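The following block contains the structure, expressed as structure tokens.
Missing here is one protein chain; the remaining ones are kept as they sit in the complex.
Labels run A, B and C following the written order; every chain starts at residue 1.
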Amino acid sequence: MSVLINEETKVLIQGITGSQGFFHTRQMLAYGTRVVAGVTPGKGGEQVLNIPVYNTVREAVEKHEPDAAAIFVPAAKAYEAAVESVEAGIKLVVIISEHLPLQDTIKLLVLAKTRGVTIIGPNTFGIIVPSKCKIGIMPNTIYRPGPVGIVARSGTLSYEVASGLSGIGLGQSTVIGIGGDRVVGLNFVECLELFARDPLTEAIVMVGEIGGTAEEEAATYIKNKKLIKPVVAYVAGSSAPPGKRMGHAGAIIERGRGTYQSKIRALTEAGVKVATYPWEVAGLIRQLL
Amino acid sequence: MSVLINEETKVLIQGITGSQGFFHTRQMLAYGTRVVAGVTPGKGGEQVLNIPVYNTVREAVEKHEPDAAAIFVPAAKAYEAAVESVEAGIKLVVIISEHLPLQDTIKLLVLAKTRGVTIIGPNTFGIIVPSKCKIGIMPNTIYRPGPVGIVARSGTLSYEVASGLSGIGLGQSTVIGIGGDRVVGLNFVECLELFARDPLTEAIVMVGEIGGTAEEEAATYIKNKKLIKPVVAYVAGSSAPPGKRMGHAGAIIERGRGTYQSKIRALTEAGVKVATYPWEVAGLIRQLL
Amino acid sequence: MKLYEYLAKEIFSKNGLPVPKGYLCLSPEDAARAALELGPVAVKAQILAGGRGKAGGITFAATPEEAGIATARLLGSEIRGYPVTRVLVEEKLNIQGELYLGFTVDTSDRRPVALASCQGGVNIEEVPPEKLVRLLIDPLFGFSSYSALYLGLRLGLKGELLKEFVSLALILYWIFMKYDAELVEINPLAIVEGHLIAADARLNIDDDALYRHPEIEVIEDGSELEKAIKNLGLAYVQLDGNIAVLANGAGITMATLDTLEKFGGRAANFLDAGGGAGAEPMAKALDLILDTGPRAVLINIFGGITRCDEVARALIQVKEKRGQTVPIILRLVGTNEDEAYRLLKTYGIEAFKGMPEAVAAVVSATQKL
Partner (left out) sequence: MKLYEYLAKEIFSKNGLPVPKGYLCLSPEDAARAALELGPVAVKAQILAGGRGKAGGITFAATPEEAGIATARLLGSEIRGYPVTRVLVEEKLNIQGELYLGFTVDTSDRRPVALASCQGGVNIEEVPPEKLVRLLIDPLFGFSSYSALYLGLRLGLKGELLKEFVSLALILYWIFMKYDAELVEINPLAIVEGHLIAADARLNIDDDALYRHPEIEVIEDGSELEKAIKNLGLAYVQLDGNIAVLANGAGITMATLDTLEKFGGRAANFLDAGGGAGAEPMAKALDLILDTGPRAVLINIFGGITRCDEVARALIQVKEKRGQTVPIILRLVGTNEDEAYRLLKTYGIEAFKGMPEAVAAVVSATQKL
């Protein structure tokens, strides 16, 4: 068992012929991910890294029934690419692409919901079940299988944490990047729910940052649902000057939440151990396991 | 128990101040329906038949929590009125209005589905649980409580049948008009499912007509799901000349279905008793009960 | 509402779809002039029915003279029951292949559907199912370029033709939505010199949505009487029997005709007075159908929205106005029934509460005469 993906997961790559798509497909194949097809309109019939390329997702779905799609398509076309996978019936769509217009993301998430599709991202480093399946752009070398679930907004910070855990022999059950954008699909709370239900996950690391209220909502979830698995959090942004706020509306919506202090307070009150430095996370997890 | 509505059902009337809305609200109140509020933009604050009128459905929902809405609004505004009820969280919307543009109906049904809302109609006579609740425009006098569920495309034909049943002492559990338009919300198959699960319904009458393939799909359902409650059908249109078909596309979609002969054949093969005349339905039901 | 081919092509062209060059012609002279400009032409009868080609409604003409002759032959003739009053004279296409593409509504799936085939042309209805691609469209997702691409690939198109097909299909769907169409269809979607062109065009607009398309001229289809009754807001179809029928609701009207036929009568029409028709239009409709000289009239009302007292008033009004008429047999039950019977009694008009009795009475009335 693992969260969302496993060694059986068949993966479709959208934008497989682009430089990013090509590079990371090769990395994913090297990791052992079952990449079954690629899609690039106009390049149907070609082969890339021995993977067949199709013009449309629908054709690829008819032939290979992929379980997940990874989107490596430039921002201006990422929305349509993701929607194509959603409409074609793929149930997990991981959007690596960044800089999607906000309204595109919002519309995509609404459409995905009507089809029961899980969207990870946009602007995510992806999701990995160590030694089983990697859908994303994280380095292949830093993960080990084990009991710690990681959910993170930021890629590189999560690599830092995962690498620290692996370094002291604590592997990861599943690592999920929810994406760095203000609006993302799968969120902290939903990941906590997945980890709570996953028998392989014994402890959870949350890697957050200032801005938005996702960490506060996660804290509320942990407190209200009495999550019994231990959670360690690191939140970046303690030194950031108060942000240039987005007009009154932003202030009205956030109502004082979204700051470093508010996140740390909420998490601490929920019983979460908060690390001061990213490299302390591993030690805190070891104490709790 | 009954299907979709009962004596507890609180009803909102959209277009309560219009002549049709007013007339039928009075009839529904006379029947004992719990009409709790009306909505007509611009007439908020008024009272009609001692029912408070609101400018928006949302206000009415906040104050009265209606379970169902009935739409008595001219065609050009019926879509928005129905959507307003769907968005405001009302779970059953009965659209009496006729002549809605087809694309409006299609869009409405899609939106309703995203909110788990049941749409009856458009162009329906409504739904009634005799002596308990009536949401629609059917005459108050012809129904009696009893074991027969009726589902009909046509209003007046269903009155004919209900009246025949009542006349020989066979009351009705629930009578549902699915609406006379080519595209409607709740359909024959869904009504059969509701009746199959309803303990008060012992036999079912389907009142169909030529055009579309709803009767054929109902026959397939009855056959495949082995519906054990007896079904009697009457289908209007035996004398109709072959319709002026809607281009090749219509023919391609219907593929020979949609005619009187195809409906009767499908229903008969599914074990449904088919009445030659509308007034024979009651007698056939009596034989089967 | 069906649009004539030439009107549909006007709309297609305005929205960027390729159509053949052509002119609407109302006389042989017009046609000859058009052919002078266009060279070899197709002369196509403009009627609101399909199957025109097989019925001789399309002729090719190599010269202006031939075009004039063909037009003269078509104008005034009748094709599939429709009088030909106008022809479309179009450049003759050198067709290398025929595809089919259409959008309509799948009423059972309650959503739009795209239909396409690589075997278009006059025999499209006989194309085997595996040669027909059917793609349901989720209205929330629309018909996207990837769907158009998928459709084109399924037809086996490649290269330039595939590109043209994608953009053409997207425009056709756009037209389908924008004009509230029940159906848009291109058959054949011809391949001419390596490019796609809409050799024929069909566009049916949803009657219920016409109100929001004031730019589209309403095409009056049917007889004067049909038009007059439609203008009252009622549904009317002329039939060839001798008993005029008026009922309320499409279902009961159909059932009345079915019963009449089984009882040995022949209906002169289908007249659905529909939901909530008041006394006024019903009286006018009754008046109009009495003008057609039926042997008898059968009125079958089961009152829901339609109130029996209003039906009674309509009948009384017509009787008062016309004096002696052919037998009018009335079957009346439902809302405000008692008031109706009281009114009818005042005027000495009898009515039935049962349908078989009423139908039997009208059949016997016509047989007596």
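To be clear about the criterion, a contact is a pair of C-beta atoms (placed from the backbone, for glycine too) under 8 Å apart; a residue touches a chain by one contact, two chains touch by 3 or more.
Computed from a predicted structure; not experimentally measured.
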- When the whole complex is taken into account, which chains on show are touched by the absent chain? A, B
- Task: With the full complex in mind, choose from A:Q47, A:T156 or A:T268 the residue touching the hidden chain.
- Result: A:T156
- Query: Any idea which of A:L12, A:A60 or A:L109 touches the chain not displayed?
  - Reply: A:L109
- Chain not shown: contacting residue from B:G44, B:P74 or B:P145: B:G44
- If you put the missing chain back, which residues of chain A would it touch? 20, 27, 75-76, 98-104, 106-107, 109-110, 114, 123, 125, 137-139, 141-142, 152-160, 163, 180, 182-184, 207, 209-210, 212-214, 217, 234, 236-241, 244-253, 276-279
- Note on the structure: Note that chain B touches the chain not displayed via residues 41, 44, 55-59, 80, 83-84, 87, 111, 114
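Everything below uses one rule, namely that only the chains that are shown with their structure count from here on.
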- Please work out which of B-C and A-C is bridged by more C-beta pairs in contact, and write that pair. B-C
- Task: Could you please state the distance in Å, as a whole number, between where the Cα atoms of chain A are centred and where those of chain B are centred?
- Result: 46
- Message: If a residue has to touch 2 or more other chains to count, which residues of chain A qualify?
- Response: 114
- Note on the structure: Going by residue number, chain C touches two or more other chains at 138, 140
